[in-house]
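For this view, one protein chain was removed and the others were kept in their places.
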Amino acid sequence: MTKWINRRGFIARIAALLALPLLSLRSARAQTPAADALLDKITGGAPIQTGRVRLEIPALADNGNSVSLRVVVDSPMTPANHVKSIHLVAPKNPRPGVASFFFGAGAGKPQLTTRIRLSGSQGVMAIAAMSDGSFWAATTEVAVTVSACWDAS
Amino acid sequence: MAARISVPQNARRGDQIEIRIAIQHPMETGYRVEDNGTAITKNVINKLLCRYNGAEVFRAEMGSGISANPYLSFFIVAAASGELRFDWVDDTGVAGSERSAIIVA
Partner (left out) sequence: MSSPRLAAWLLALLFTCICSSTSAQPAARPVPLKSGIEFTGAEVRALQGDEFANPGMLWISRGSALWDQPAGKEGRACAGCHGEAAAGMKAVATRYPQIDRASGALINLEGRIQQCREQRQHAPPFKYESEELLGLTAYVRQQSNGMPLSISIAGAAQPHFERGREFYYQRFGQMNLSCAQCHQDNWGKKLGPEAISQGHGNPYPIYRLEWQTMGSLHRRFRSCLSGVRAEMLPQGSPAYLDLELYLAWRSGNLPIEAPGVRR
């Protein structure tokens, strides 16, 4: 009991507790300044929360030229509550913005599959923009290796 | 551009139907160089639209991070019989288009 009332320790613990929600928001940031700038552009500066988005992508890519992925977002897709768009960001690619997908009124469940290029190992991000103005994201680490042999064919 | 689309011919109203599209296109990044050193100009399919009976249901804005011979799969809700129309364009302005009829019971 006396330890908690100790002023220096008390302030440090309160500061640590307050920092926790900020940390969970910051963990949904990208790994490069270019990607961070892109995320700000997508969200208009709004925070990106982790969750509701599932990014299925192999942990080890056969070849960086073509990596299949699937994005699934948890959303009822009603007029009042739906996914407006899904954005794919590869922070370490020369162009971190990979693609943006926009859903219209007749769109079905928010589940998307495509193949992307990854210039190296990185945490690929899928960000969903919801109709209520919130942003949710998932980041999945992918290891990308270079081909064993030089090919000048 | 060669393109293949996969759309079910028939569906029940309210069904979730999967649309798949594969387009033959190099999605040239602009980072490659010829053997003599000259850069190969960037050229990617930058936009793809899917319209269902005229209304836009899905739009993809793509960059060079999408693999060559782009492949997309997404879902729409079967609402009414009619036509699904796909239109896409690349950086040089070359456009492609495909249509598929759908019968919704």
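As written, the chain order gives the labels A and B, with residue 1 at the start of each chain.
As a working rule, a contact is a pair of C-beta atoms (placed from the backbone, for glycine too) under 8 Å apart; a residue touches a chain by one contact, two chains touch by 3 or more.
Every value quoted in this text rests on a predicted model; they were computed, and no experiment measured them.
Enquirer: Determine which one of A:T43, A:N65, A:S85 or A:S119 touches the chain that has been left out.
Expert: Counting the whole complex, the residue in contact with the absent chain is A:N65.
Enquirer: Contacts of chain A with the missing chain: which residues?
Expert: 58, 60-63, 65-68, 145-153
Enquirer: Write the list of chain B residues that the hidden chain touches.
Expert: Residue positions of chain B that touch the missing chain: 2-4, 6, 20, 22-24, 26-27, 67-69, 71.
Assume only the chains that are shown with their structure count from here on.
Enquirer: Roughly how many whole angstrom separate the Cα centroids of chain A and chain B?
Expert: 24
Enquirer: Would you pull the chain A residues touching chain B in the complex into a rising list?
Expert: 65-67, 88, 90, 93-117
Enquirer: Which residues of chain B touch chain A in their complex?
Expert: Per the stated touch rule, the residues are 16-17, 29, 31, 52, 55-68, 70-77, 79.
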